[in-house]
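For this depiction, one protein chain was excluded, whereas all remaining protein chains were kept in their positions.
Chain nomenclature is as follows: A, B, C, D, E, F and G, assigned in order of appearance, with residue numbering initiated at 1 for each chain independently.
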Amino acid sequence: MINYFFLLLVIVMLGSAIAIIFIRNLLAAVIVVTVVSLVASILFIFIASPDVAITEATIGAALTTVIFVLALSRTKKKT
Amino acid sequence: MVNPILLIIIPLATAFFIPLLAIVWKNGSRYLALLAALANVLIGIKLLPYVLEKPIHVTIAGFKAPIGIDLLAGPLGIVFSLIISITGFLVLIYSIGYIRDESINKYYTLFLLLLTGSTGMVLTNDIFNLFVFFEILCISSYILVAYNRDEHGLEAAIKYLVLGSVGSLLFLIAIAIIYLKLGTLNMADISDKFDALGGSYRMMVVVLILSGLGVEAAIFPLNSWLPDAHSSAPSSISALLSGFVIEVALIVVMKLVYSVFHAMQVLNALAVVGVITLLVGEFAAFRQENIKRVLAYSSIGQVGLILLALSINSKAGISAAVLQIINHTASKSILFLVSGYFILKTGSYRYSDYSGIAKRMPVSSLLFVLAALSLIGVPPFLGFFSKLQIVMAAAARGSTFYVSLVSLVLLGTIVEGAYFLRIAQVLYFGRQQDTDSGWLETGNAAGIDMESVGNAPVSAVIPVLLLGIVVVFGFLFLTNLNGVTGSIAGEITRALSLASLF
Amino acid sequence: MIITISLILIGIAVFLSFLRLLIGPTVSDRLLAADTLTTITAASIVLVAFVLGRLIYMDVAIVYAVIGFVGVVTVARYLEGGI
Amino acid sequence: MEIAGQVLVLIGAIFLFLGSLGIIRMPDVFNRLQAGTKATTLGALSLIIGVGLMNTAFLWKAIVLVVFVVLTNPISSSTIARASYKMKVPMFKGTIKKMEESFLEEEEK
Amino acid sequence: MRRFFSLILIIGFGFYLVTVIGRIPFAATGEAKGSVGVQIVNDTVNDTGAANAVTSVVVLYRGFDTLGEVTVLFLAALGMSLLLKGTEEVKARVFDESFILKTGSYLLFPFIVLFGLYIIVHGHLTPGGGFPGGVVIATAFFIIVMTSEMVRLRENLVSILESLAGLTFIALGIAGLLGTKNSFLANFMGKGVFNTILSAGIIPFIYAAIGIKVGSELTGAVGSMFLSPFGKQEEAGE
Amino acid sequence: MSNLITIENIVYLASFGLILIGLFIVFSDKNLVKLVIGLDIAETGVNILLVSTGYIQGKTAPIFSRTGLKASQMVDPVPQALVLTAIVIGFGVTALALALVVRLYQKTGTLDVSEIRGLKW
Amino acid sequence: MRKVKGFILLWLFTMIAWVLGTGTFRIDELVTGLVLSFGVVVLFASFTSLYRDIKITPKSIVLMPVYLIVFLWEMIKSNIDVALRVINPAMPIKPGVVQLKTRLHSPLAKLILANSITLTPGTLTMDVKDDSLFIHWIDVEAENIEEATRKVGWKFERILKEIIQ
Partner (left out) sequence: MAFSMLFILPVIGIVLSLIFVKVDFLKNLINLTIFGALVYFNILLLNSVGETFKLPFAFLGQSLTFRVTYLALYFSLMINGISFLTAIFSWRFMRERENSSLYYVWWLTKTLGMFGVIFSGDFLTFFLSWELMSWGTYFVMVQRGGAAAKASYKYLVYAISSAMVLLAGIVILYASFGTFSFAELSKAYSNISTGMLILTLVLFIGSFSVESAVFPLHSWLPDAYSETFSPMSSYLSSISTRLGTYGIILFLFVIAGVSVIDRLQIIGAINFRYVIGVFAVLTIIVPTFTAVFQDDAKKLVMWSGIGQGGYVLLGIVSGSALGIGGGMFHMMSMLTFESVILLSIAAVEYRTGTTNMNKLGGLIKKQPVAFIGLLAGIIALAGIPPMNGFVSKWFIYRSLILSGYPFLAIGAMIGTLATILAVYKLIHNIFLGQLREEYNGVKEVPFDMQLPIWILIIIVWGSAVFPGITFSLIAKIQSSLGLTPVPYSLNGIATSAGDLDMLVVSIVFVAGLVVAYMVYLLGHRRKHVIQYDNYAAGHFLNKDIPYNYNAHFYAGMEHIFEPYRKKIIARSEKSLAALTGTIGDYLRHIYTGNVSTYAYYIVAAFVIGAIVLGGVF
């Protein structure tokens, strides 16, 4: 049973990843990347690696988002 | 006996220490960095005799080999760390005069970390540790390429970074396969177990590692970052990048292929790739006008030559390749360092603007030409002997395949000679332009006032001269050098084994 | 049994939020969906921790809560033009 | 205890589901936030506490987590709402605006 | 066109991934394959005294990797501060404080920091450790920086902390080199009582150093991004 | 059908999918930031692959947090340690890439890969 | 004196969080927690200012759980309300943005009020500015400030002002 849940998460993750290809808005892409990382981090729990899950969540999701968003804000056209 | 791990720790600790020092003493970092590099040189020299007898095996954190990480300081490791630290030391001297902006502390920190990364790569005996040092090396070079923060530097750095990342991705996949199938990361252990793997796994691992590490080693289709990065970096950094970074990556790849994966099957393909690399580099360099791009493409050519030599699958070939690496390190460093001052003094990247600069900067120009001659392979410079050894080693295989490769190498040499000597002639005799009206001696198209061009400072001339000694008088020590390179070749061609480490 | 039903429900919830993430016409919608996803997944981690019987996984869930907050705050501040 | 926990878990899951359903169904960002925040917060809360009740070893950390979720979720949804309002995300038609002053500096000008 | 070619290549690459790696089952082969890992799991409690085997691997068995990894972060932070140091100060930083967010982050800040510390000091007992802990602490700072105008990052302080932490790491390693085991990073302290905070010898100390280093590095890195100017810079004289 | 849905198949699906999608983005997208995003995704995929190398079905995380856990019940900790390193390195690279992108944007005012070709040939 | 109060309260809260987080009263954990939370509170002393406003009187201590219960009740109500709206195919909504006034001054109190409003029936705080709260209401019942204030915030505000100054 839990495998199916797992599969669903993977589908969500891959779907988000594929969505990135088609998303033109960079900020939206960044949000979707965050989701990918978050889901990946759950996968890590499923495969018995909480350490990696925590690290992926903090670094992969939070920090990466922060830094991407900062970068986006610095590369916007001047208003 | 000194612990070889200090070779890695000293520059690393110094790099960590520099920000602290910078608060107290603003320009102290340059001397501290020099000191660190010098310490590495001394340690390397001290270790060399021991190592030539028997490789030193160092465990880390007190755990034995397959479990913990370990270092293997064989002839290859020590000789290459010597190459790295000596080149680093000389370029550091050069940097005293060359790098003069606010962020020199960062420059020296990055520099030392570059040395750390490359030293670590040659010393480590653990494949994941190799990856880590590879990344240290790569990242510090990305930053150093963009050090000037100009448009070209940034662009080149981004390209370099993206390609390096894709490469390290492939490398990681290879590590994953290795761990999945073998359950170990130690190279000696992998070497013991690798042959038992299925063919497709072996193929996958080898090709992944070739195409992953190959990015840094600038093997042909993977080297597209190189001309940009080497030509946009500050010249001192270009000297390092061309001088030992690609060579280190290359020798590590080949060490993996030979002694860890025993993948002799790929060597023929690699030889072909090497020759293609050589031809692409030389021919592309022929068309360049930017002096640093010429040198960068020439590096590609040289890497192709070295790769060919390493792929010959004989001790003679590998030994010759190491000799060629030494020669290339010295020569290319000279070329980049000197061209750095050419650019600085004239403000132009086009070599046709350096018309007659030899009268203003005689020593630099002379060494530039000597280094170029050595790269082309003109006797009696070191480059001739290494090239001759390579060609002989290839021919000694006796197959038509290698003979035809050798003939292509010689073709590449002709092209190489053509473009290098064109530059040399411009330096000495003025600009030459192949138009229908024939010879033109219009020195200053860019409006550069040659009268105002002064000589390079002492801090630039000393390292160039010292490297020049290697290039020019290297042949006197050919026997010794061949002894050392021979033992490196022995180390590379011998299969690693866990049992032999203890 | 209860756990299974809960997992199914959570799965559907995840999927619905994911849909919003994909279709969300504005960035705000996507952000909202991501926020919801974070909360849902944090809850599901707790559930998984319970299923697997390891208390230590709870730490991950707490980290999750923090992370979701940080991510949303960052993006929202960006949308506002605050950073 | 065990039963209570299970019930809570089930309730939590249902609310999580409803919340996400609301996210899909609601017409504009603000209404989705209404659905999303409330339902998921309560859902998470009850699910986590439920798990804590089912296995008391989890309870303490569950409380920490719940407090955290309850504190952060409204904050983040407020922030999203504010940001959306500020960047003029289109509102559901017929949305009433009844304010004596605006909280946005730009609108005041 | 580009997408088409990319797709073809991706399919080719995927073919190799699936047919070669995808065939390896990792559930079935079990014990036989993981010689190193199995040995480590079996010996870790005796060898290191840390409850979290991952931690013992990260800090001791493969501590050298970790040193390198910290170096990579150091490099990244250094590079970012080098690259992004603006030619001018950030002028008009559009800033519109949100009361809820500001107060909320003030409220949460101490707890997040404490949680980060919790992760760090429990690195050898529970999942997490220096890296996530450091990141969580850094994250707390980011929230504050993002939501209120109060903070100017003190770059000097950050870099001092960073250097000191890095040097501590190396010093601990060298202490192992000088100790009886004569090996870099060797555990020269006692193992303590299992599953308590002060167990596992040097692991907590190294993790603390890593935590501080990671935290300060990330703060520095993101901070330099914060301080970088907006949009395209017209530079005079170029 | 259901025998296809095993842990390893799902993990492989996830990791290969992410790797391939990430690379696809790197190959085909014109925006530099998207390119970095692609790298990030591919890296995540590789990390999943790497972690999965240590996973053994039915075993639990290698943490002796309570008594009664035996080493034989635990998965391999080494790949997890490796992935920790890989994640951090990946982050470092991403952050640096973004710094470069920002700086380049400040210089050139564009993020289009096909326009950033000051260096070629 | 108020400074010290804020300091001690924050220390207390962090300590509680620590103990809950570790889930044990073992002496080494406690000592570590004390030291670390003390360190956090000392290092980031400026964050204690939020807690200065909390009243420590018997009444307030009694009212705290009361507030919690009220809040939870409202929350459950709100969720059921939202759930019904979501499930209902007709989707009976009448959204709007309204303003309310509060008499609370302490930032902490305003924050808690805002959060409580967000989590209660059909309302969502969008921003707080001085003494005004801006609310997104899914089903607007009252459009003028006073009525809205009474309908939405009063039940919380009443208790809150006893707990926090």
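Keep in mind that, in the parts below, a residue touches a chain if its C-beta (ideal position, glycine included) is under 8 Å from a C-beta of that chain, and two chains touch if they have at least 3 such contacts.
Worth saying up front: this structure is predicted, and the values here are computed from it rather than measured.
Considering the whole complex, the hidden chain is in touch with B, E, F.
The residue from B:M204, B:V245 or B:A460 that touches the chain not shown here is B:M204. Only one of B:V280, B:L335 or B:A371 touches the chain withheld from this view, namely B:V280. The residue from B:I45, B:I414 or B:V458 that touches the chain not shown here is B:I414. Residues of chain F that touch the chain left out of the display are 23, 26-30, 35, 113-114, 116-121. Contact between chain E and the absent chain runs through residues 2, 5-6, 9, 12-13, 16.
Residues of chain B that touch the chain left out of view are 158-159, 162-163, 166-167, 170, 199-200, 202-204, 206-208, 210-211, 214-215, 219-222, 224-225, 227-228, 263, 265-266, 269, 279-280, 283-288, 297, 376, 378-380, 384-385, 388-389, 391-392, 395-398, 403, 406-407, 410-411, 413-415, 417-418, 421-422, 425, 428-430, 432, 434, 438-439, 441, 478-479.
Note that only the chains that are shown with their structure count from here on.
Touch-path distance (fewest steps) from chain E to chain G is 1.
Centroids built from CA atoms put chain G at 22 Å from chain C.
If you average the CA atoms of chain B and of chain C, the two centres end up 48 Å from each other. Taking the mean of the C-alpha atoms as each chain's centre, chain A and chain E sit 18 Å apart.
Among the residues of chain C, those touching two or more other chains are numbered 7, 10, 14-15, 31, 49, 54-57, 59-60, 62-63, 66-70, 73-74, 76-77, 79-81, 83. Those residues of chain D in touch with two or more other chains are numbered 21, 33, 41, 57, 61, 64, 68, 71-73, 75, 77-79, 82, 86. Across the interface of their complex, chain C is touched by residues 60-61, 63, 65-66 of chain F.
Residues of chain C that touch chain D in their complex: 2-3, 5-7, 9-10, 12-17, 19-20, 26, 28-29, 31-33, 35-36, 39-40, 42-43, 46-47, 49-50, 53, 55, 58-59, 61-62, 65-66, 68-69, 72-73, 76-77, 79-81.
Here chain G touches chain D in the complex through residues 17, 19-23, 75-76, 78-79, 82-83, 85-87, 91, 93-99, 114-115, 118-119, 122-129, 132, 134, 136, 138, 140, 143-145, going by the rule given at the top.
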